[in-house]
Structure formats: structure tokens, C-alpha cells
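Every protein chain of the complex appears in place save one, which is left out.
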Amino acid sequence: MLNTASETSSTIRVASRWFGFSRWRGAGTAVVRWLGSVALTLFGLVLVTFAMTRLSPVDPVLQLVGDHASASTYAAARLELGLDRPLAVQFGRYLVRVGHGDLGQASSTGQPVAADIARTFSATLELATVAIVIGAASGLALGIIAAMRSGGIIDAAARIVSLVGYSIPIFWLGLLFLLLFYARLHWAPGPGRLDVLYQYTLRPVTGFALIDTALSGTAGAFRSAVAHLVLPALVLALYALAGITRLSRGAVLEQLGQEYVLTARAKGAGPWRVVFVHVLPNVTGPLLTIVALAYASLLEGAVLTETVFAWPGIGRYLTVALFAGDTAAILGATLTIGSAFILLNSLTDLAVARTGRGRDR
Amino acid sequence: MTDVLLRVEALTVAAGAATLVGGISFTVGREKLAIVGESGSGKSLTARAIIGLLPPGVRRTGGRIALGDRILTTTGWQGVRGRRIGFVPQDPKYALNPAHRIGRQVEEALVLHSRLSAGERRERALDMLHRVGFPDPQRAYRAYPGEVSGGMGQRAMIAAMVIAGPDLLIADEPTSALDHALRDQILDLLGGLTDDTGMGLVLISHDLRQVARFADRVLVMQRGILVDRLDAGALAQAGHPYTRALWRAHPSAASYGTRLPEAIEETLQP
Partner (left out) sequence: MMATMPTAPSPGLARLMRSPAALFGLGMIGLMIVVAVLAPVLAPFDPNLQDIANRLARPSAQHWLGTDGFGRDQVSRLFYGVRPTLLLVILVAALMAPLGVAVGVVAGYCGGLVERALMRVTDIVMSFPRLLLAFAFVAILGPGLINGGLALALTSWPAYARQARVETVALRDHDYLAAAEMVGIRGWRLIVGHVLPLVLPSTIIRLALDLAGIILAAAGLGFLGLGVRPPTAEWGSMVADGTPVIFDEWWLTAAPGCAIFLASLAFNLLADGLRDVLDPRHD
């Protein structure tokens, strides 16, 4: 929701800096540097979450032993948690634990947080992936056509769509969709991921409802999975669409003013050929970055959307943990979504750097 | 010379209310015709009006352009651009697509305008690259524009525009982005191709000395109109004051793109 246009263009700039780098020192060094920067960013994320636990007004010892524990039980638990050690040591231990995938015990579910996340993450991934496919396809199409007919009706429509997408509260849009398409029109099923009928009989193979229901061979189950996915995916897609439309329009429009476009037209290429054959290869890097950034931001947007649609993903897990005051689960989910976000963004940078090699001047 | 390839009559080009080319007429035969004039006199807009690719906001507002017996309107360019008219822009650094290999760019006119197979196209492209002076056409074919020098880039550009065998080639200052040493080579190449293929060549230039050596005829433009037309050989003894002023004002790298000195401007006020 906070990813603005200029934000993304600065990321594109960062990406192109990476490209320049790989040209000068060779790809090997670039990858090493890339790894270093990813590691540092992830380290920063862990540090921030650790700082949150220390700033929290909730006493982790009391949370463990309960309000009525004796002073000696309290002291023993405190010792066991290592809270008597210097902060640096505590952080070191935290880092090692997180590094081993130990995110603690969720008080709300009674399960290890890592296990909870492993169970819920696939639902989020499924939702975000379907949404980005819809959002990227329509956003790129709209952005490209808006650039080709800049100043025309489609351009104006694209501008309105992206303004609305940038301004609309995503959770509210989800509610409106439910009201309209579920309660009033009965076009879509209500919240959830599957009809109750299938929910408990389905054997989870991959964790992706679309695939699992398809494997189950029950047509009704698959239909139910698709139907439940449509509304939340459309909401998230619109959220992605806003940025993708606007940024891809800008990228293509800039290229259309280049002289090689004039040359191509002088050879007799029509407007569509100019865009698809000549311009697009020159903007794959930026477009890739734009879509990947939108994908990453969908992981964030999933928190609110999943809550509205009772979608059993990591975002909903996080909000349930918020209500329960379950610190371990909140931090675990934050670390996981945050790491995925950071990795996705960094991988894009690297991919852009690789595809750009060798042919740009 | 009897063969008229292109006939331009009373061509006007305008941006909004401002007239940028004010009704010019000329013909081009199987010859080397040069258009000269100070910066901003409308040479490029004339060229781009002929190929129907004026910049956004600029429109052809009147006149008639005929290529052979085909009237070129503002629509209906099928089979004209790239097939019957080629256009070589100024700077190969920007005019070549950085994302396509040179071979692909040279072939493109054949993709668009012929039914040759991929193998035949490749052969023609390699042959063309050889003709424009690439010692190793195979390698040039695979290279990206960023990997060749400016002079070679311009040769590739010319190859791409001549490969479909156009009747007319328009070159808009094809040498001004290049080092001095390369300019004559590129002009020789253009001249050779013109003579070999029998096409017409319109060369837009700043450099009157260059034009005097190279072209057959010269058109002189000032503020959107043709003020003088003469044989290239007569440039040194030009009668028109503006042409004489241009001849005296030796263009150099430093003065490229600038207007003529004020003093000259004033003497030329109509």
C-alpha cells in the first residue's frame, strides 16, 4: 500500500546500478556482493524484530509462567530464557535460533510457530500468485496500450484505474466485493478457501488448494477452490494493477520517444510491431522489476485481504496472533513475510542485472 | 535526371499555429540531392514529412508528395516506408535498437516487405553487411549495436535501409555524429550505393564543403522555405546572399547545432 511510483522507479535505478556493476567487475563479484547485501538486509530485519521484543511492554517471563507464579519460579524462568545476559548475547542467541528456523512456540495455537507458518504459507502463496498473474497481465496490457495511445481515452481510463487502485483501502474493497458478489448477486461463495463439504475431506498434497482439488479428481472440489479464490484474487489484483499500469505506461512511453523507434517505423514497422518487437525487449528489466515489486507488496497486502476473506494464509495467521497478543507468532509471521519480501526484491535486482548484460551500451 | 522519383509540391508543415515548413517544392531524380540550411530551418521536418513520420504535435498541413506515380497521403504507408523509401538518421548510437542484434536489424525490412525465407534473408543481410564495409559480416551479424563503433553502426544503419532496394534514400545528417576522419568514408559509401543501385539520394547536411564535393544539386533552406537551388559545383560562386553566407560560415564541431552569427542573420532579413 505504501509502494509508490517514485519508490519503484528508485528501485529500478538501484537495479540498473547493479547492472553497471556487473559490467565492470564481472558477474561473480556481483553475485557475492548481492549475497552480502541480502544477508545484511535480512540481518537488519531480525535486529528490528528483536528490538521490538525488547521494547514490548509484555513481560515474556510472566507470559510463560503466568501471573501467579512464585518469585523463585519467575527467577528460574527468567534465567532459562537468558534474560539476565547482556543484550548482545541475547540477540546472538535470537539470531542463531531464527537462523535454525526456530521461531518459538505460538501461544495461540500451542504449536511451534515455524510449523504453523509452513502450514499457512502455501495458501498465501497461492492467492498472491493467482492475483499477480491477473494483475500483471491486465496491468501490463493497460499500461502498454495507454502509452501507445497516450492522451487518448484508454490512457485516461488507465490513469483513473491506477488512481483508484492507489487510493482505495484494500480491506474495504474486499468487503464491498463480498457484499455485492456474495450477499447480493450470489455469484461467488463467501469467505474461506473451500466449501465445508470438501474442507475436511481433502488430502493436502501440495498445500495449494487448486492443485490438491484437481488431484482429488472431484470436480466439485476443484470448482469450489476456484470459486473461493476469485474474489480475494481480484481484490489483490486490483491492488497490484494500479502500480503496474502506471509504471509500465511510463517505461514504455519513455522508450517510444527514442530514436530507434523512429528507425523501426521508417523501415515500415507498424505501431504494434514497434511496441512488441522493438520496445519491449528494451524494457524487460524495468517491467520485471515492476511486476516483482507488486508481487512482493501483495505479500503485505495479503494481511488485510486474508483477514476479510477468512483466507487461511499467513496474513490471517498474523492478524489472529495480533488479537491474541501472541508475540512469538506475530514476529514469526513478520520475519517470514518480510524475508520473502526482501528476497523477492533482491532476486529481481539480480535477474535484471543478468538479463541486461552484454547488449546495452 | 529525366526520371523523377519524388515530387514534392507546396509542402507545408506546422505545429499548432506556427508554420515550420512554408510551402516548398522540389523533385528528386536518380541523383544526389543535398538540402542545406542553418539549424532549425526545417530540413529534418521536410525529410520526416516525406516519410510520414513527423514528431507528435507537428502536422503536414498542405501540399502534395508523389513517389513515382504513388501519391503519399498522411495515411496509407503500406509498402512505402522501408520498401521504397529508406531513412538514415543522424546518430547510430540512438537509431539502432540496443536490444536487437545487428543482423536482425538489417534483415527487418526483408521480414516486413519480402517473402524470403529466414535463410535467404540471412544471406542477403550478410551480403549487405559485406557491401557496406564490414570485414567480418558473420561477426557483425551477431553483434549488438553497443559492441560496434559509431562509424560501423552507421554502416549497419545504411545496410538496414538499403537492403530492401528502395528507390529513394533520405539521409538526415548521417555523418555529423561521427569523427571527421569517418565522414568521407560514410559519404563515399552512400555515393557508391546510390550509383550502383540507381536510387535517388537526399542528403541533409550542414557542411557545404562536403556537399560541394559530394552532391549533384543543392537546395538551400531558410526558415522553412527554399531560398536557393543550384548545382553543387556552383556553390563556391553562389549568387544568393544567404547561400554565400552559409558557404563562408565554416561549420565546425564547435558550431554544430548553433545558429548562424547574428551579423549574417541581419544581412539576410528579407
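Order of writing sets the labels: A and B. Residues in every chain begin at 1.
Note that in this section a contact is a pair of C-beta atoms (placed from the backbone, for glycine too) under 8 Å apart; a residue touches a chain by one contact, two chains touch by 3 or more.
Because the structure is a prediction, the values reported are computed rather than measured.
Visitor: From the touch rule at the top of the page, work out which displayed chains the omitted chain touches.
Guide: The chain that is not shown is in contact with A.
Visitor: Touching the hidden chain in the complete assembly: which of A:S107, A:T129, A:S216 or A:T319 does that?
Guide: A:T319
Visitor: By the contact definition given up top, give the residues of chain A that touch the hidden chain.
Guide: Residues of chain A in contact with the hidden chain: 1-7, 9-10, 14, 37, 40-41, 44-45, 48-49, 52-53, 55-58, 163-164, 166-172, 175-176, 178-179, 183, 250, 253, 296-297, 299-301, 303-304, 307, 318-319, 321-323, 325, 327, 330-331, 334, 337-338, 341-342, 345-346.
We adopt the following convention: only the chains that are shown with their structure count from here on.
Visitor: Could you state the distance in Å from the CA-based centre of chain A to that of chain B?
Guide: Distance between chain centres: 51 Å.
Visitor: Can you name the residues of chain A that touch chain B in the complex?
Guide: Per the stated touch rule, the residues are 258-260, 262-269, 273, 278, 281-282, 358-361.
Visitor: Quick check: in the complex, which residue numbers of chain B touch chain A?
Guide: Residues 51, 53, 77, 79-83, 85-87, 89, 91, 93-100, 108-109, 112-113, 144-146, 157, 160-161.
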